[in-house]
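All protein chains of the complex are present and in place, except for one that has been dropped.
Chain IDs A and B follow the sequence of writing; residue 1 opens each chain.
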Amino acid sequence: MMTQYEIVVGLETHIQLNTETKIFCSCKADSWGAEPNTNICPVCSGLPGVLPVLNAEAVQKAALLAAAMHAEINPVSYFDRKNYFYPDLPKGYQITQFDEPIGKGGYLDVHMPDGSTRRVHIHKLHLEEDAGKTKIEAGRRLVDFNRCGVPLVEMVTEPELHSGEEAAQYLTELRQLLRWIGVSEADMERGHLRCDANVSIREAGSTVLNTKTEIKNMNSIESIRQAITLEAQRQIAAVEAGERVESYTLDWDADTGTLRKMRSKETEADYRYFREPDLLPVKLSEEEIARIESSLPELPYARKMRFIAEYQLSAYDADILTSERSLADYFEETVRLSSAAPKTVSNWMMNDLLRLMNDLGKSASELRLRPAELAEIIDLVESGKISPATGKALLRKVEESGRKPSEIVTAEGLGLIGDEDALRSQIAAVLSESPSEVANFKAGKESLLGWFVGQVMRRTGGKADPKRTRELLLEILRK
Amino acid sequence: MLPEKITREMFDKLVSLAALELDEEESEYLRTELNHQLAAVKELSEIQLDEDVQPSLHGIECQGNPPRKDEWQPFPDPDAILALAPEREGRYFVVPEIAQPGQEGQ
Partner (left out) sequence: MNTTSLSAFEIARRVRAGELSPMQVLEEHLAQIAAVDGIPGQLDPPAMDAREEQKVHAFIQVTADLARKQAEQIQAKLARGEDPGPLAGVPVSIKDIFCVQCTTTTAGSRILYNFRLPYTATTVARLEQAGALILGKTNLDEFTYGSSSESSAFQPHPNNPWNTQHVTGGSSGGSAAAVAAHETPLSLGTDTGGSIRQPAAFCGVVGLKPTYGRTSRYGLIAFGSSLDCPGPMARNVSDAALMLQVLAGADPKDSTSSIQPVPDYLAALAEGVRGLRIGISPDYDHIAYPDTETGEMGIQAIQPEMNQAVREVAQVLASLGAEIVENVPMPNARHGIPTYFVISRVEAASNLHRFDGVKYGYRTQKPVQDLSELYRVTRAEGFGLQPKLRILMGMYVSAAAHSAHYYQKALRVRSLIRADFERAFDPTGPYRLDALLTPTTPTTAFRRKEVLRDTVLMQYSDQMTVGANHAGIPAISIPAGLDPQGLPIGVQFFGNDFREDLILQVAYAYEQATQQAPWRQEVPQALRATEVK
């Protein structure tokens, strides 16, 4: 009988906090697109004599993230020095949190497509500074310190994920959460969210942890899914062939979809951690912790479940509408302002608003078309004052002009023709132009009714009230 | 238990971890002094401490400014920092390449 294997994955994530400035100096946190070594100062480039000064906002955001991860926020945490030599580390030590980090414990519930939930525990959650970047050119290293001192939260999971799929889902939900609570842009391509994976295999049912390999450089969720799957397959094949899994670091090449061995993992380096004497302990009072915890918004999964229960949305719609917090807020605000059923609002958003956002490359919070305007448009359509087609066109007009929907309707004469006399004269004109169709109808081909409605709509530029038109047509033709 | 004395071999490893290299004379002198200093700190291990004696980070408990506001204040002259570089290319600091493991000592 074939041996069944279980894949064991732990993830180490680095999350770039979206503060205005770096963690220990007043340089800009984000250097995207900047020339090398322009966003630097004596502190972050490791000049002698200068001292780190902690950014209060980085602490707030890390604590908020800890709360969102159900971790305990440490009332007193400490910074430590991690000492090693590397050219991207200008001080020769990284300021990080070693044994008393800001967050203790915590977990993230990962919801798999099959409906199952996997609770992934957090082994460690701490604040630290980022290092710079190096690149190789003509056999030499070129060093850029712009990224030095960018605030990061490092979060390490327990080895509780069991496939590339689960790891990818973890990252998807983590990314959603980070944006949801507003602590990070979580853009993987820009390195705001980075992930390394430790992968090992074991016989199903076993609880031992076997030798693991570490995969680096996976900068998309798809890469994570593929790389872990591939590495697990490789390990299983090796073991099946009677080989041993060796501990080394692998580099993911997204272009070729392959893993490359970087180096054997050296024996654990000795970083000689000790308390950073240049900084004071990070203290958060009970009141501050309570304030941070209470400022935490309803989290995505809870909100999704509430949307299903409270608004009778499908799981699919609820999932999409809670993919981002601004979208979920937009939905609920529109529901509150509109007299239409939540399901109707959901349809408008799923079908039309998302397309508009997509076309314009805007998030819900960036639209000029606010929930009040969307609610107004939906209500105009629902009450028969404008046609659905006009309503859809109005979305874009409001977005582009910033004017009120009702104003545009009046100014452009977009209101439906519900007036009986006006409709009758339009119908008369259509009928007089189409004697043979009238004859055919009267001869019993009643399926032509739709064609007549279409002709009236065409003559009125879509403004004829379709329901009323149909009623009047039947009345006149059957006379 | 800690070794009584730092041997030549231990010392050489320490020198390499410290990113230093020493000539023979320096090496002998510094190892002797290091052993003398370690002898001098030996008494620390003999001090009996009550459980409640906490580590002291600064002697006094510092009452400093609260953490700073998240406000951007660009350093006026990043070029002055770059100008200190022993070797540079364009706006980059330049160093020799890092040896790959396995290449070293070949």
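Rule of thumb we're sticking to: a residue touches a chain if its C-beta (ideal position, glycine included) is under 8 Å from a C-beta of that chain, and two chains touch if they have at least 3 such contacts.
Keep in mind it's a predicted model, so treat the numbers as computed, not measured.
J.: Return the single residue from A:Val143, A:Val430 or A:Leu473 that touches the missing chain.
T.: Of the candidates A:Val143, A:Val430 or A:Leu473, A:Val143 is in touch with the missing chain.
J.: Which one touches the absent chain: A:Gly46, A:Gly164, A:Pro300 or A:Pro371?
T.: Per the contact definition at the top, the residue touching the missing chain is A:Gly46.
J.: Against the chain that's been left off, what residues of chain A make contact? List them.
T.: Touch set of chain A with respect to the missing chain: 42, 45-54, 81, 83, 85, 87, 90-93, 141, 143, 270-274, 277-280.
J.: For review purposes, identify every residue of chain B that touches the missing chain, sorted by number.
T.: Touch set of chain B with respect to the missing chain: 2, 6, 11, 14-22, 26, 29-30, 33-45, 47, 49, 53-60, 62-65, 67-68, 77, 80-81, 84-87, 93, 95-99, 104.
In this section, only the chains that are shown with their structure count from here on.
J.: Spell out the residues on chain A that touch chain B in their complex, using ranges where they run on.
T.: Contact set of chain A toward chain B: 19-21, 26-28, 35-42, 45, 47, 53-59, 85, 87, 136-137, 139-145, 263-264, 266, 270, 275, 277, 280, 282.
J.: Would you tell me which residues of chain B are touching chain A in their complex?
T.: On the chain B side, the touching residues are 17, 19, 57-58, 62, 64, 66-75, 78, 81-82, 84, 89-98, 100-101.
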